[in-house]
Each structure stands twice: as structure tokens, then as C-alpha cells.
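A single protein chain has been omitted from the complex, and every remaining protein chain is retained in its original position.
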Amino acid sequence: MRLLFIGDVIGRAGRAAIAEHVPVLRQKLGLDFVVANGENAAGGFGLTENIAQDFLNAGVDCVTLGNHSFDQREALVFIERAPHVLRPVNYPPGTPGRGSWLYETKAGARVLVVSVLGRVFMDAMDDPFAAVERELSACPLGQAADAIILDLHAEASSEKQALANLADGRVSMAVGTHTHVPTADWRILPHGTAFQSDAGMTGDYDSVIGMDKDEPIRRFIRKTPGSRFEPADGPATLCGLFVETGADGLAKRVEPVRVGGLLAQALPA
Amino acid sequence: MRLLFIGDVIGRAGRAAIAEHVPVLRQKLGLDFVVANGENAAGGFGLTENIAQDFLNAGVDCVTLGNHSFDQREALVFIERAPHVLRPVNYPPGTPGRGSWLYETKAGARVLVVSVLGRVFMDAMDDPFAAVERELSACPLGQAADAIILDLHAEASSEKQALANLADGRVSMAVGTHTHVPTADWRILPHGTAFQSDAGMTGDYDSVIGMDKDEPIRRFIRKTPGSRFEPADGPATLCGLFVETGADGLAKRVEPVRVGGLLAQALPA
Amino acid sequence: MRLLFIGDVIGRAGRAAIAEHVPVLRQKLGLDFVVANGENAAGGFGLTENIAQDFLNAGVDCVTLGNHSFDQREALVFIERAPHVLRPVNYPPGTPGRGSWLYETKAGARVLVVSVLGRVFMDAMDDPFAAVERELSACPLGQAADAIILDLHAEASSEKQALANLADGRVSMAVGTHTHVPTADWRILPHGTAFQSDAGMTGDYDSVIGMDKDEPIRRFIRKTPGSRFEPADGPATLCGLFVETGADGLAKRVEPVRVGGLLAQALPA
Partner (left out) sequence: MRLLFIGDVIGRAGRAAIAEHVPVLRQKLGLDFVVANGENAAGGFGLTENIAQDFLNAGVDCVTLGNHSFDQREALVFIERAPHVLRPVNYPPGTPGRGSWLYETKAGARVLVVSVLGRVFMDAMDDPFAAVERELSACPLGQAADAIILDLHAEASSEKQALANLADGRVSMAVGTHTHVPTADWRILPHGTAFQSDAGMTGDYDSVIGMDKDEPIRRFIRKTPGSRFEPADGPATLCGLFVETGADGLAKRVEPVRVGGLLAQALPA
């Protein structure tokens, strides 16, 4: 199966990149399933129902979230009727929405997506290690799922790498999000899971993590409130990770994707 | 001028990569100046005088440190007689050692290196923004220095990118360290500074940030003390950033370097 | 019933205060049950089996722990055979020891003690709110227990007060620990639970949170490693909270206890 995971989409520039590039990539790369992290799609903070729908229209199959899941309050409501949108699985029990879901591709393959939040340098959610363990036990790769995609939404590279190695051999790909910078450590872990510490953002890199540079720099220096953070509006780079799985659902091939905008371009041949 | 910055060297595996690859890279890339971050070189924690000397012997011109600067207590002493070793400049006044230094290459060019610690998710040091401003004012690129290399030792990508954009046009390269993962966002910023959010570690990537995987994973899951963290001892990937500057000291060319070990290899042509 | 909760006992000075004052207080105040937090009893870090036994000998019925539960590695073992020692209940499942226990006083009354760790500004444990909810549902005051004592081991006053108000009316007393400073907000909450944001430490207050002052001050100023932290060894103040419950197990009376050492003395009449 051919999978694409796209990192945090930031504001209008990121959304434009989704609309422009996903249809092309789907075809060019022969993709079976596409996940995009949408936690910053609405003005940099959260996701609206309309934007989620635009993602689907562009060819995204599943939209994951993160620590900004409910910045747009409407997400607390529409997420209940949006099986293609996942908030992290380790929110407390009773949280609206779901944290993992088993999707079916057009060709009939079953793809499990799990979103999980780290806790290092972040608000304390339920144990991500226990949550991943539980999800993977409930839906084993090769038995209940033909492919499994794990979105590790976390700040610390140590926590991401620990989670990924815990899942190694049991998921097709474990890819980090949240730092808004793609990492150059894509590889296949010893037991067959494709990994990248962070997929990077899909946004304008002439920015501070996707936001117009001036106000973040000013706040670091001055420590006083100023204007609101606004997404930078230059051309976005769509950043993500491409994985091709074998019959066992594990990764045979992993390659970075960086299309458009300021970063060095990368596209699987 | 041709510059190479090498990210956090981890333990024995990282040191072996320095000894093996730096002499070759110096020649192959025609390097004028090489900086390596050595804060994890001694068993994963700090730097000893002997290791610093080994780095010099291998062709490193300057060793920078970070939040682990003084994990090896001898560093509080030998750093005073080691002008080629820099601890972050924003330690409080009176800290042993120096945080920036103007070096001279064999060809007589002047290279300023500045090391600075971020404060987001880290222990609170003196203001890194004010410190960088002060250092760059005291030694302007093109006047007092022919090249300037800025080591941004920080956790948060926002703080690194804010600092880099503050320095843009005033340093040859601003490169992050500390996350132990190379980023794929190398580029030249609008005003001519080469940038990469993190150079990545020089260590064994079959690990959790360079450490043998078992104990970090166990601690995340169990939350109880176990054995000591030990550097992973498989083959290391030397990770870094190559920059070529023009007559004005700004970057004309920037390329990632990843040599040996598990990561996808990268070497300037 | 007459209950005494004693805050974090620090090193030798704190242990001496336990040995000296607990027997006297038991008699003078007619105490039915005494809890002491022992997470710093062994040289400032953790608890040994011998020290736990000394506490029992002095008249302590239950020793609670906190974030330093397992600083003394032997605690991972002896805690299994020590029903009078509790580590926080929201360590992950599988952690040695227990987090709550139903004790019986000499007079045959049943006292439930629950220890829980906060997560704000602390390492991320399992959800303390869910844990408290679960423990109190399993052993309701007035039905399964005649008195309930809740040790809220947390840094932030907001988290302690939120937890205490959640438990209000369902426990006899909810008392904070961990900041090593007694608070002057002891009172009975609207639904009948006695509360104090922090019981304070049982240690030498001519110190920095119980430790000899010099090294902590030096580290704040210098940011470099120095000598080890050592408990201050002047006379300790035993700090705690006295509560008298009514027939329903809720608090009728709450008074602070501060005996010995440098703090203003307080003792229920």
C-alpha cells in the first residue's frame, strides 16, 4: 500500500498547498491513503468543519489533530459526526470525538490511524505509552488492519523516539508532528516501522513556526503583549512522509516529501 | 569560505565518527573552519579535556557546548585554558570559560563563533536575544569578522527560528542544536544567513536521542528509576551543515551533511 | 475521630522531630490516626525501610510518599511488604506498592488514606482527578470508611485546590504536600472537608526547602554544578494539620500544628 502523511497544515497558505498538491500527489504517487494533521489549519489555531471538508475534497482521507484540537470551539461539536477527523486518543475518557479509527480504502484495504499526544513539555494527558499499547493490541497489524499510521504529536524528540520504538514492528509508520519542522531522520526502524521524528509543517517557512515573524520575535525580546499571532502568508511547503508497505503491512520504503515553498524539494521518484 | 558545523557528538560512537570522518571531510569539502558541538561527547554528558583535544586533532577548530557544558566537572577548570572550547555566552557573568571567540583560520580569515542557550523548556539563563544582539554588535560581519557561526542550543523550534531571524543578514550561519535530530529545513534566510533548525546529533540513531533505547523507554512507561542512561554504541551518523560564504561573509550555498550510520546519506557534491 | 497529618519529613532533623513529638502529640491530642509524608526522610531523597519502621515506632500509622517515592531504590522492593507505606495512587499500573489503603485504628475505626500526585509543573503521571474519583467511589466515606485522608502531593496551588474541591464532602481531610511550606489557609470547605493547601515540611526552616542554604543559592546564581544538596541540620519544626471528625466522617474542627524549630508555634488547645 502507498501511504502519505502530511504534517501540521498552517492557516491559509497551508490550506492552499493541500488543495493544490494533494490531488497531484495522490495520482503521481499512486497513493492509497492520505493523512494530514490539521490542528493549525484555521488561522493557525484549530480546525473548522468547512476546512476539514476541504481537506477531504482535496483527497485527504483522515485529518488528525493535536494540542490545538479544540481551539476552534465548533470542533467539540462537529467532531462527533466527523469520523474522518481524529483528536489524540489520550484525551480523558468522555472527550468528544475519537482518537483512532479503522478506515477502508477504495480498494478495500483496512487502515488504522491513531493520534496520540506526548506529555513532555506539554499539558498532561493520559499516558501515551499505555494508550498506544492498548490501541495496537486491539487492532493488530496484519490481522485487523492492513496498515497502521501513528501520529506522534509531541515536543520532545526523546518521547517521540521512545513511542516509535515501542510501536516498531507493529505499525506501518510512526511519524511525529507539532514542532513544525521536518526532520531528516526518516528511516525504517529495526522491526519494520517507517519513522520520522517530525513530518514538518505545511506552511510558509519564512516565518516562526508558520506564524508571521514579527510578533513572535518581538514577544521573545520584549515579554509584553502585542498583536495577535497571524499565519505567514507566503507560499507553503507541503511537508510529509511517503511510505510503501509490503504484504505484512510493514514499511518497504520511506521517503520524505517537500513540495512548494522555500524548502529543498523532495519527492519520491 | 567553506564552513562545517557538526551537531551534538554523543559518546564513544559519536567520537569515533569525528575521528573517522572529519579529516576526510576537511579535505574533500575544502573546509576552512569546522565547529562541533561536544556537550554529550563524554559518555553522553559533558566534555573532558582529552576529548576536546581529540576533536582538535581530528580537524575540529572549535567545540561548542550547551546545557550539559559542565556535566563533567573538570570542564569548569580546563575550559579556562581552552580557547577552542565555548560554553553558551548567556551563562551568568563570572562563569568559567567564554561564550564567543574570534578565531583565525590558517589562511588568515577571522571566524567568530557564538554559542547561545535558549530558555523555552530549559533552565533559565540570561536573555539569549540580548546576548546575540550584543555579540553581533561587538563584532560585525564583514568588518571585524569574515564569517560568523551561531550555535543556537535550544529545545523549541520557535525560539531557534526567532533567534535565527534576528541574526539574519548578520551571521554566516545560524544552526540549532540540542534536539539530537537533524532537520530538513536547511536554507538561506531572506537576508543571507544559512539556517537549519537543528544540525542533528553525531551518534547512533538506533537509540532514543543517542542513548541505548531500553532504559529511556522503560522510564517513560514505568516512571521509576532503573539503570543509568548509556550512549548507544552502534555506528554513528555524523550530522551537520555545510555552508559556503561569499565575499560579504553571507551564505551563497548551504547543504546538509549526513555521513555514516543509519540515516539517509547527504554530502555536498 | 482525631486525625493528624504531618508534612514532608526532611532528613535527620525531620526524623528527630518525628521521634520526639509524635508520641507526645498522640497522647496530648488524643489522636486516633497519624499520617506522615516521608518522601524526603532519607537524606532528603526518598525513604528506607528502617526509617519507615522508626516512624511506626514513634506512632505514625501510615507513611505517604510523592515524586521522590523511589529515590531510595530499596523502596521498589520493601514497599511491597509495607502496607503502612503508600506511594501516589496515580503511578502507572504495575508500580510496586499501593496508592491507597484502608487501615483500622486500635478502636476499630476504618481510615482510608489516598496519596495522589499532581501534574502541573511535575512529571506526568496518570490523571489525578480520575484517580481520586475512582478511589472515593470505591470506598465511600460513612459507608466503607469512617474517615478518609487525602494527601495531595502537588506544586501548583490551583491543582491542589481543584482536587480538594472535587473531594469536598467525600473525604475528612484533603491536605497538600510537596512545597515544603505550611500554608495559612486551613479551613473546612463548604461540604465538610478539612483543607490546607500545604501541610509544610517537618524540617529545619533555616534552609532552602529543608536543604542547607548555601548550595541551592549558589546554583540559582551560578548555574553550574557544585556540591550535593544536604538537609539542613538545625532543629526541625513538625508541621501538620489536626482534624476532628464527626459521626459522618466529615470535619468538625481543623487546626494547624507547628511544633519546635523556628516557626511560630501552633497546637490545638
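Think of it as A, B and C in the order they're written, each chain with its own count starting at 1.
Basically, a residue touches a chain if its C-beta (ideal position, glycine included) is under 8 Å from a C-beta of that chain, and two chains touch if they have at least 3 such contacts.
From a predicted model like this one, the values you see are computed outputs, not experimental measurements.
Trainee: Touch as defined at the start, partner being the missing chain; which of C:Val116, C:Leu166 or C:Ala194 qualifies?
Mentor: C:Leu166
Trainee: Who touches the missing chain here, B:Asp8, B:Asp126, B:Asp146 or B:Asp204?
Mentor: Hidden-chain contact among the options goes to B:Asp126.
Trainee: Could you tell which one of C:Gln53, C:Thr105 or C:Ser157 touches the chain left off the display?
Mentor: Going through C:Gln53, C:Thr105 or C:Ser157 one by one, C:Ser157 is the residue touching the chain not shown.
Trainee: I need the residue numbers on chain C that touch the omitted chain, in ascending order.
Mentor: 121, 129-130, 155-159, 161-163, 165-166, 179-187, 189-190, 197-198, 200, 205-209, 213, 216-217, 220-221, 239, 256, 258, 262-264, 266
Trainee: Take the complete complex as the reference. Which residues in chain B touch the chain that isn't displayed?
Mentor: 92-93, 119-120, 124-127, 130
Trainee: Please identify, in ascending order, the residues of chain A that touch the omitted chain?
Mentor: Chain A touches the chain not shown through residues 70-71, 73, 76, 91-92, 94-96, 123, 125, 221-225.
What we mean here is this: only the chains that are shown with their structure count from here on.
Trainee: Degrees of rotation, nearest 5, to put the Cα trace of chain A on chain B?
Mentor: Rounded to 5 degrees, the superposing rotation is 180 degrees.
Trainee: With contacts counted as C-beta pairs, which pair of chains has the highest total?
Mentor: Top-ranked chain pair by contact count is A-B.
Trainee: From the C-alpha centre of chain A to that of chain B, how far is it in Å?
Mentor: About 29 Å, centre to centre.
Trainee: At least two partner chains per residue is the criterion; list those residues in chain C.
Mentor: Residues 92, 125 of chain C each touch two or more of the other chains.
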